[in-house]
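Excluded from the complex is one protein chain; the other protein chains are retained at their positions.
Let's turn to chain A:
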Amino acid sequence: MTAGSGTTPAAMPMVAAVRLIAAREIRVKLRDKTFLFSTVFFLFIAVAATVLPSVLAGSPDSVAVADQVAATKLRDAGLTVHVVTDDDAAERQVRDGDADAAVVAGPQVLAMDDVPNSVVRALSVSPPVRLLNPDALDPVVAYMVPFALAFVFFLTAFTFGLQIAQGVTEEKQTRVVEILVSAVPVRALLAGKVAALTLLAFGQVAIVSLVALVGMQLAGVDAQVANLVQPTVAWFLPFFVLGFIMLATLWAGVGALAARQEDIGAASMPLQMVVMLPFFAVSFLSGNDTVMRVLSYFPPTAPTAMTIRIFHADTAPWEPILSLVVLAATAVATLAVGARIYEGSLLRTNGRTSFATAWRTRSTVA
């Protein structure tokens, strides 16, 4: 349509309006320092968590020794051996920091301030060990991976959710919303926002996941762990999207209840709890199988609880799917609730709107 052509176009299709609104949101966020910083921060954590441990583990301990027999034993154990002329030279190497430890006559192991277990083990005779559960995960990994997933979901749902609320309040506080609502349906406004922020949140988590997986490959992480992490992350993404959408419209509704940025904290308190409590529940109760089974179907905790169970290879094939269906149904319900609150409070600019008032109000023309 050219300007002033006198044509009378029909109302813009809903989809076109949603796309315009979402495009603006994304453009603004991609220039937003907070968003860029949080993405970089997450990437940094992902790289640090996967690559750093193996870098820090570094090269094997070095040991100085004069005795040839001991030298052979130590070399067989995978240690770096410095063969020296006598025990004094060996001790000097340790004192100068050229070697981590020394083996002198006795045999006696010398080290500065840390018992060199690898050296002691190489010179000792150990009884044979038979593991009854050889496939069990390293307890640190078993704790860290679920915690990381729960943390990513919590942090993303919280920060992006808060950004949705702030964006809505900004439009309301600056009154630009009145122009927007006179041009496009309220629902298009809401849908555009939620779509844009979901896309950005998903994009951020997907990039971070990808970097973490690649990092694990590069760092040569134990194949057993890698095999568990990959399907876990693959399942985490759909859970993440549905879980995020479930919360997003509620955040938008909460943002519309507040009249000023300062009100958001109080208006969103119940929602903050809905995001925060599942994080703590899942983090602290991840050891309790029965509780985790329940939490993995309860929508606020499902995105994290179910992925953790998947990580522990603790689920029947149908379980994640059923949980996703429950989550999707809940998301549809919260979309309706969030939209109604949003519509009912968006144009009430005099102070904070109560939930009940927003629910009853139908202030705009459909």
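The working rule: a contact is a pair of C-beta atoms (placed from the backbone, for glycine too) under 8 Å apart; a residue touches a chain by one contact, two chains touch by 3 or more; residues count from 1.
Everything that follows uses one rule, which is that contacts and distances are computed from a predicted model.
Enquirer: Refer to UniProt and select, among "Pyridoxal 5'-phosphate synthase subunit PdxS", "NADH-quinone oxidoreductase subunit J", "ABC transporter ATP-binding protein" or "Metallophosphoesterase", the name of the complex member that is left out.
Expert: Record says "ABC transporter ATP-binding protein".
Enquirer: In the whole complex, not just what's shown, which of A:Val15, A:Val28, A:Met144 or A:Leu218 touches the removed chain?
Expert: A:Val28
Enquirer: Of A:Ala17, A:Ala258 or A:Ala281, which sits in contact with the chain we cannot see?
Expert: Once the missing chain is taken into account, the touching residue is A:Ala17.
Enquirer: Touching the hidden chain in the complete assembly: which of A:Ile179, A:Leu277 or A:Ala329 does that?
Expert: Of these options, the touching residue for the absent chain is A:Ile179.
Enquirer: Give me the chain A residues in contact with the hidden chain, please.
Expert: Within chain A, the residues that touch the unshown chain are 1-4, 8-12, 17, 20-21, 24, 28, 170-171, 174-185, 347, 349, 362-365.
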